[in-house]
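Removed: one protein chain of the complex. Kept in place: all other protein chains.
What follows is chain A.
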């Protein structure tokens, strides 16, 4: 950790070993001058300047539709405070919260939107096809019922239309083929996908809740609470995750109830990285003045953590949760592959791969279908996380360039469309918002990325 980090993130306590004379060098002690947008030094993001644009009556998006008349301007322009107030009064458009701004940016991220649509389709396919929890689905075959092997178990699915010389787009009797005992492979893969998605959901919730809470409590209270919680975290980190999960998974399978105990156990061992990230974020947030103000008002620690700190770390939490989910799916797959996770006759994607790993040359579909499914799910969750990170951290200039480089010109069009739909105020208001350098969670430092 560099000195400057220490200086900016944790003024007060840790600071004076470098500077004995000025232990109370809280930012409040240093006159910032009257120029808040100079905080970033030379690191001028263009959005900083949009404040200037906002104060400018000739700016491309005048606020509130009816701009000030020219005579008004001449009177107002001499006093910045009055101009600002006049702007505020004229502002009639809808207010956008930070969350709404993030959602808007997320919707404009093409890769993430495609990934989300794909995930929803996979989810619907997996749960409606073979049914779930006793409710029958539209697919008539059961993943446990063996049958006669037709045509060597070859998949009947065909995607090449007849006019291209194929056999036409047909679903067939066994679209994904059959395994050696004649079980329908589509049903098996769908069952495995269900398991993976359940794992994803449960692990996502358990590990995120645990990690966020432990991180926030540890960062807020510091001192011995922090020491105990972080040593506990270290303890879990130093045990190899796969071994820990294997042992706990073995124990949990004795409890019955299918995949849920395993999912819970995986959630209990994968919260550590999020806890550390949230703790770091909270350590810097708790030095912000709005937290001090809340404490000075008499707010209890619970309120400060739940109302002020955690909502402002939501960016870190959401982004990290998506990556944790992808990792959890892979972890379950690895466990099942090794024989510690889901056991036959139940099915899981990892188990299917493990059972048919040698079929690659003779009956490749037995290997490819579950493999593609894992790849698709994990990849799209990662894309989702990437989109969320961009949405929460719009000030990464390189990303914007990269996106236009990839030729997502539709994004600009949609932006223009949404700007004109929402009316000019939206553009102006959000411009001012994202222009603020210290705007809480829109500027998330990702220690891990």
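Note that in this section a contact is a pair of C-beta atoms (placed from the backbone, for glycine too) under 8 Å apart; a residue touches a chain by one contact, two chains touch by 3 or more; residues count from 1.
Operating definition for what follows: contacts and distances are computed from a predicted model.
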### Query
What is the missing chain called in its UniProt entry, if the choices are "Multicomponent Na+:H+ antiporter subunit C", "HypC/HybG/HupF family hydrogenase formation chaperone", "Peptide/nickel transport system ATP-binding protein" or "Biotin/lipoyl attachment"?
"Peptide/nickel transport system ATP-binding protein"
#### Entry: Residue, one of A:233, A:312, A:333 or A:380, that touches the chain absent here
A:312
### Query
Among the options A:240, A:298 or A:345, which residue touches the chain absent from this view?
A:298
### Residue numbers in chain A that touch the chain omitted from display
2-4, 7, 12-14, 16-39, 41-42, 44-47, 49-56, 58-61, 77-82, 84-85, 88-89, 91, 95-99, 288-290, 292-300, 303, 307-308, 311-312, 394, 397, 400-401, 415, 419, 427-434, 436-442
